[in-house]
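Got a structure here, written out as structure tokens. Questions coming.
One protein chain omitted, others in place.
First chain written, first letter: the chains are A and B, and each begins at residue 1.
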Amino acid sequence: KMAEISQMIDSEVFLAFATYATIVILKMMFMAPLTGYFRMTRKAFANPEDVSLRSKIEDEKKKMLRTDPDVERVRRCHQNDLENIVPFVVIGLLYALTGPDLYSAVLHFRVFVGSRFFHTIAYLTPLPQPSRGLSWMVGMGVTFSMAYRVLSTGLYL
Amino acid sequence: KMAEISQMIDSEVFLAFATYATIVILKMMFMAPLTGYFRMTRKAFANPEDVSLRSKIEDEKKKMLRTDPDVERVRRCHQNDLENIVPFVVIGLLYALTGPDLYSAVLHFRVFVGSRFFHTIAYLTPLPQPSRGLSWMVGMGVTFSMAYRVLSTGLYL
Partner (left out) sequence: KMAEISQMIDSEVFLAFATYATIVILKMMFMAPLTGYFRMTRKAFANPEDVSLRSKIEDEKKKMLRTDPDVERVRRCHQNDLENIVPFVVIGLLYALTGPDLYSAVLHFRVFVGSRFFHTIAYLTPLPQPSRGLSWMVGMGVTFSMAYRVLSTGLYL
């Protein structure tokens, strides 16, 4: 069972989790300034107060309140990160507390983080499908594998 | 106060939290392949590279780059999961560390997870309102109740 969890939290597995979780969350956060960059270069904003900084002419301001395919692409990529990285972090934390051996744990973390970096590249380039789809599936597979261990180690319903 | 938390983490309450958190996160993750299923059956995609896999004819490809009410419904359901399940997981973890008695803890977890499964059914069927609204409120109520215990057990401002 999940006993001795309080020792687990001092383990190398937990350190590895903290490292990879932080890296992949930083990667996700990077999508926000990237959206800002595309909004500025494509001149495509969502709020009237954002365009007021950039022009005083009413007509120019209205034109900048629009959606742009590149901005929307970065936003979909950001959303996909939220939908996938949040489950990884939650289930990964619980998984790290089940006391897996260091080798499998680090393998899980590395494959997930690698798959999400590749997913971002595949989404933003964009690479032809199914490269983005496959990288998404790899990430999902890692999280499912960790969830399986959490549930089989200490199911308490 | 929140002392002896490191013992709490070995408790049955924590095991129960790990079980229910994993189940409800898996439920949330399931919304992604469901979106994919609706995108494929409704032929409604967001990215040009996604339709290229499905047709070589330029006209057919353009027609598939569209929004579809069923796809948007699943996406709203997924978004509502993110907005509600993430707070549950964060506050539930802190709540589990305050050392609640096992009976109330498991009751909180079960009601929340049940409310979110019902919410998904109510959203996707769709059931007439206010069924979806009520299930959403039940979930919010559980999270508020746990937040109240976290803040009243160990407020440190």
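Here, a residue touches a chain if its C-beta (ideal position, glycine included) is under 8 Å from a C-beta of that chain, and two chains touch if they have at least 3 such contacts.
Owing to the predicted nature of the structure, the values given are computational and were not obtained by experimental measurement.
K.L.:
Thinking of the complex as a whole, which visible chains are touched by the chain that is not shown?
P.N.:
Touch partners of the hidden chain, whole complex considered, are A, B.
K.L.:
Where the complex has a chain not shown, which of B:L107, B:I121 or B:M140 is the residue touching it?
P.N.:
Considering the complete complex, B:M140 is the one touching the chain left out.
K.L.:
Identify the residue among A:F14, A:F117 or A:Y148 that touches the chain left out of the display.
P.N.:
Reading the full complex, the residue touching the unseen chain is A:F14.
K.L.:
Of the residues listed, B:L26, B:A46, B:L65 or B:V86, which one is in contact with the missing chain?
P.N.:
Per the contact definition at the top, the residue touching the missing chain is B:V86.
K.L.:
Contacts of chain A with the missing chain: which residues?
P.N.:
Contact residues on chain A toward the absent chain are 6-7, 9-10, 12, 14-16, 18-19, 21-23, 25-26, 28-29, 31-32, 46-50, 52-53, 78, 82, 86, 89.
K.L.:
Tell me where the left-out chain touches chain B, residue by residue.
P.N.:
1-6, 9, 72-73, 76, 82-84, 86-87, 90-91, 94, 97, 126-130, 132, 136, 140, 143-144, 147, 150-151, 154-157
Just so we're on the same page, only the chains that are shown with their structure count from here on.
K.L.:
Would you mind pulling out the distance in Å between where the CA atoms of chain A average out and where those of chain B do?
P.N.:
16
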